[in-house]
Every structure is written in C-alpha cells, then in structure tokens.
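Below you'll find the structure I mean.
The full complex has more chains than appear here; those shown keep their coordinates.
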Amino acid sequence: SSETGSPEETVIRLGLAPDEDSAEILRAYAPFIEYLEKKTGYTIEASVGADYPAVVEAINAGHLDLAWFGPSEYMLATEVVDVGVEAFASAIQSKDSVPYRSIFVVHKDSDIQSLEDIKGKSIAFTDPASTSGHIFGRYTLVNEGIDPDTDLGEVIYSGSHDANVLSVEKKQVDVGVMSSRKLPRFVEKGIVDGDNIRIIAESVLIPPDPISFKCDLPEDIKENVVKAFTEKSDELSKALEGTGFESFDPVNDQDYDLIRDAYEIAGLKPEL
Amino acid sequence: MMNSNAAIHFFDVSHSYKGNSQKVLNQVHLEIEKGEFCTILGRSGAGKSTFLRSMTGFVQVEEGSIFINGDELRYYSSSLRKIRKNVAMIFQHYNLVNRLTNLQNVLCGMLQNIPSQRGILGWYTEKEKKQALELLDRVGLADFAHKRADQLSGGQKQRVGIARALAQDPKIILADEPVASLDPVTSGEIMELLKQINKEENITVVISLHQIELAKQYGERMIGFAGGKVVIDTTAGFLTDGDLAEIYDVTKEKENTNHSIEKQII
Amino acid sequence: MEKKSTLSKILIFISVIAFGVWSAYDLELSPMKFIAGIPDIFNLIYRSLPPDLSILSRLVTPALRTLEVAIWGTFIAVVFSTILSFGAAKNLFGSNKIIYGLTRGILNTLRSIPDLIWALVFVAAVGLGTFPGVLALAVYSCGELGKLYAESIENIDPGPREALESTGAGSFRVIRWAILPQILPEAITYTLYRLESNVRHAFILGLVGAGGLGHELIVSMRLFRYDEALTIILVIIITVSLTDFVSGKLRQKVI
C-alpha cells in the first residue's frame, strides 16, 4: 500500500475498468505503466476489473489507490466510495479519434429529420447505465423539451450499441441512441451499411475519461502522481501510442458536474 | 455343412473374456434338436451362463460359429434381431426393469411382435394385456401385476422374468437357473410349465440347473460343463454317478488353478 | 508391471501437487488475504440491506419473461439433445466411432461457444427480441444436456437392456423401455437443473433487447443500487428453490 517511505517501496495500485470504448487501451497500457514508474519512482501495480463495479468496490475496500474509468463510472464512484475519490486528470484522445457524445440515428428512409419529429416514435437506448447510449441521450431530449417517458412511443433497451444500430437498420425501431465513437467502427467492420443510417441529432460533448485517486492518499504521493500524469511530453505521448489517447489534462471534480446533471435529468441519480 | 433340422448348433465354439486368458467356452461342439428339453449342469463358474448367453449374441464368441434355427449368428443388429425374436431368455439375475410394474415387464416380452409406434408408446391391446396377466397368473403373481418390480421378493422377480420370456412366444427358450430362487413346490410348478410348453408347442428348451433331482426328473438330455468344456452329454435316464463326478469333481478344477495366497497379496 | 504403475502413480501425484502449488502461487491465492477481507464482504452485504422490495412490482414482467424464455429454451434443447445423446453414448449408436466423434464434436462445439455469442448470431438471423434469446439458450443448453444425457445412458445397468434386446425388439423400443426408465431420475435432475440454469443465465436476454431478470440485475449493479440487486437475487433464489423442489418431488416419484 501507500506508506511513505523510500519511493521504490511505495506501491501504487491502479485499477482499470474496461469501458466499452477503452477496450483497446488495456492491451497496450504496459509502456504507459513503465513511464509512470519512471516518472514517479513508485512501483505501479495495474490491474483490470471484469467491469467497473468491481473496480469501484476494490477502491472502496482499500485495494486500489488510483482508478481509470469512464465519466459516469467516476461520478457513481464518488457517491459510493466512503473515503471519496477525486478526479485529477482526464485522458485526452488523440487528434484522429472521434469526439465522444451521444448520437441519434435513424434509417435513411425515415421521415424523421430532427428531434422535433420524434414525438410518438419508438426509440432504442442501449442500457440504462450507459453514458452515451442512454444518459446523454435522455439529457439531450429533456433539454429539447421532450419527456422521453410520455412524449415518445415505445422505449426499449436493446442491450448494446450494435444491437441498437442493427434494429434501426432493420427498421425495428425508429430512432437509436448510441455512442458517436461506435458508429464509424460499425460501418468500417460492415456491421451496418453506413448509407442506410442517418444521424439526426447529437448531444453535447461528454467529458473525457477521468483518472482519479482515493482521497485519503498521502498528499505528497498525490502531488507526485498528478505531476506524472499531467506533464505533457513526447515521452508520454509515445508511451500512450496505440491506446487512442495522447496526453492528460488536469481536471477537478467540478468538471464532472455535467454528468451529475445528466443523471439527475435522466432520473437515474443513484440514491445511496 | 450343418444339420438344418437342429434348433441350436455349436460349431467348435471357444471364448474367453477380455483380460483373462482362461477359456470360458472351450471348443464347444454340439447340436440341440428342435423340441428337445435339455438341461445344463456344471459347477459354479463352469461356463453355463456364458454358453446360454452366447446363443443370443450377448457374448460375442471368439472362435467357431453358432447356428440358431439354421441361421448363423452374426454380430450385426439385423441378424441378431432376427434370431433373437425366436429365442427367449430367462436370466440368472432376472434383469427386470425395476421402475416398471410387473405387468409392464411382462408386456416388454411382446415388444418385438407389435408395431414400432405402439411399442414405443406402450399402447398394448386388451388382448395383449390379458395374455400378459394370464402369464403372470400362471407363475402365481396375478396379484402383483401393478406392483413395481423392485418391490418383489427374489423368487417373485424370477417368476416375472419367466413370464416375460413366455410372453415372447418363442421357438427356443434359454433358461439360466430359472428356479434357483424358488421353493421346491414353485420350482416344480415352473418346471412343469416349461415342460408343458415344450411338449405342447414343440418349443426347444435349454435350462441350466443346479438341482440334479429336477434335471433328472424333467430333462431328457443332459449336458455337463466343466471348465468351459462339454464333459458329459447324455440322456437323463442314463446319468451315472461317474458322470456327476466328471461334472462336479473338485480335484479337477483345482488342478488348473493356482492357490498360493501369499503371491496374491498386493 | 505392478511396480512400474506405482512409480508412475507417484510421478503423477507429485506433478499434480507441483502444478497445484505453482499455480496457487501464480494466481496469488492467499487464504489470509481472504480472511482479512471478510469484513469487506459484510460491509458490501450491509450496504445492500434492507432489500428494496418496492421494485417487486416492476419485476413481475421481466421475471415472467425470463421464465418463459428459459422454459422454451430448455424444451427445444431437450428435444434435440435427446436425439444427439443417442449418438454420444458409447453403448448406443455411439458404438460407431464416426457417429460418436461427430455427435460429441457437435455437442462440444455447441457448448464451447458462449451464449453471449450465440445471442449475437441469432440476433443477426432473426433480429432483436426474445426469440434470439430462446434460440441462444436452446443451442447452448443442447450442448450441455446432450453430454449429460449421453453419460447417464452409459452408466445404466446393462442387464435389463440385454433382457429387452434378447426379445429382438428394435432399438427405439429398447431405449424406451429399458434405458429411459433407468435414466429417468438423472434425466429429471439434468433437465430441471438446466431449466433453472437457464433462468439464471437469461441474462443474455438483456443483450438481445428483451430485458429479463438478469438484465435488471446488471443494471442495478451498475448503478450501485445494491438494495435493488438484492431483491432481484431473492427472486432468483426463490425461482431456483422452487425448481429444485419440483425436481425433488418428481424424482421421488420415480426413484
């Protein structure tokens, strides 16, 4: 654990949650871990949970010091973890990747042109706990003055982004809500024919993945870690190569209030 | 090559079980005519059951050939089925289906004679059911028709097995110690029953027995096995004490085996 | 020979132990760590108490849905696995090596492919909904049931079967009257176990857009609504216990 002693003896345990969109980074995090060890002088032990609740519970039980997961997960973790977690850096995507937001897709033959037309239509979200596949979709709708529970026709949860886009293509539903980052990949892999799909609306940008530490971490370690993450350098970009990210920006907890708002508006505020 | 009149023809048949070099059937060569009533004698382990079981192909003999009603026994299913239809077997260990009632067990003996669908669904006609009940009655178990087979006493199970074999309406009956678990009176009744079937319907009957008295009383021909070999083959009336000694002689068996106990300890 | 086999037994024993120790080390198994963590388990349980029973009414439809899907999936699986099990049993048609290899191969493949992936395959075929869920459960269960049925056929007492074969009755009649009655208690165990297992695994319904109990559970977990999750688990426990009870009663009748 994180006793202050000689730096090499300090073990910092980093938990990674395989968020749907960061699946790739997990295979390629080794150089980055090495970079961190070199920068901080600590021993970094990275481990991966089967899903994010596992990572959150591991922090909660004191088995992790740092965590890297999606914005929603972070927001939920701040509610769940007794000693508290706090975001200190956010992972900045490399230039060529698609900005992260919710998008509304329809079939190309659909008469729906914008969100104004979707009253009474059927809509597919992915699953209730999905940031891009549900929360921000709902948030956008509510901001547009549409109450998803009363103004729409059927509301279904298809379970995944691909199921969602497929059911739009097969005209099983009128509108599908999904991640902006997924659609290009589906088209590229031939899951759907891009020509059959039309985007009618998109949400605001979703905050990037936060890196957070447990609040009871000793201050000197916190500082050291923050520095290692947020100092931009070629070495860092190189270590992150192949992960889809290129650097980290400093953030604080308030930067994620947007997520809290979105959850609240979507009616999914966890009552803990 | 072979006598087409014979019900059963063994042609130099030898057999040993896997993992054991000792011959359980040793050059068995004999003919049993249609309508004969034949008893098999022999010590425990002499090969009687193996002999009987070899005739329905459950023991696939290593050497020689067996002809049943003129057809050579071959070990593929259509040939076996054809032969088995005419051969009913009464098993030493009864081999009842425990979870069925006794009536169902007896009815199982008729399966091969009724259409396949009816057989699989177990739809028997009233006539068939009546016939099965009559058979149960003949072995003294009419009252037990709707009891499960595993609720019977040993002798009762044995009798259900006999009724099942009779239900098959066979040309040959092979009975492996069919009265071993029966009291003298019931034994007599069963032997009488078999004899009657043998005489009235000209059915060939081969019975292995341990009761020499019964064998003498009912058997016409007696075949004695010892160590897998046919050592005696004679008419019942002529069975001598010498013959019996030949069959049951203790010293002979001991010669072949090795009794040193020390060697056996692992 | 006696000696040699003792030696090889010792060698096998030693290598098993060695593998055990090495892998325990490799996996960082540590009973101490587990004992130290027990309070955390209680903490987790504590946080999920009391179960949020208010969601019960919301669970009725998904639970019913799950049950229907599980029953249909199991039913379809029973039909096909029964047929396949005849070929995968060495003492039935499996005595033919080709048939044996083929059916075992099919069964192994059916259950090797995760139900998650079967779900995906069937979504591609029939679109979203409960239907692909039923198909996925059916195919996967078929692989499991077929193996279990086949091996219980291999375990039967050959005596009664011989007796029926000795009448010259055809294979299916023998199967019906000598084999089926013998495997009946096991067959009941396996079928209802599989049904229960399908109720539990009906998670995949969530992946094909059909909701279901498992899906509700995952969502509750993701939102850290442990009190809701506990309620759902209680519903599953009740379903499983009921199936277990029915299974017991049925078996009692036939044993």
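The first chain written gets the first letter, and so on, giving A, B and C; residue counts start at 1 in each chain.
Simple rule for what comes next: contacts are C-beta pairs under 8 Å (C-beta built on N, C-alpha and C of every residue); 3 or more make two chains touch, one makes a residue touch a chain.
Predicted model only: the values in this text are computed from it and were never measured.
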item: Copies of each displayed chain within the entire complex, written as a formula; value: A x1, B x2, C x2
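The rule we apply is simple: only the chains that are shown with their structure count from here on.
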item: Highest C-beta pair count, chain pair; value: B-C
item: Whole-Å separation of chain centres (CA-atom averages), chain A against chain B; value: 78
item: Geometric centre distance via CA averages, chain C-chain A, whole Å; value: 35
item: Computed distance of Cα centres, chain C from chain B, in Å; value: 44
item: Chain A residues counted as touching two or more neighbouring chains; value: none
item: Shared interface positions of chain C, touching two or more other chains; value: none
item: List of chain B residues in touch with chain C within their complex; value: 56, 58, 77, 80-89, 91, 93-100, 104, 108-112, 116, 119-120, 122, 161, 164, 168, 266
item: Residue ranges of chain C in contact with chain A within the complex; value: 37, 40, 43-44, 123-124, 127-128, 206-209, 211, 215, 218-219, 221-225
item: For the chain A and chain C complex, residues of the former touching the latter; value: 51-53, 56-57, 61-62, 76, 79-80, 124, 127-129, 156-160, 163, 166-167, 170, 172, 268, 270-272
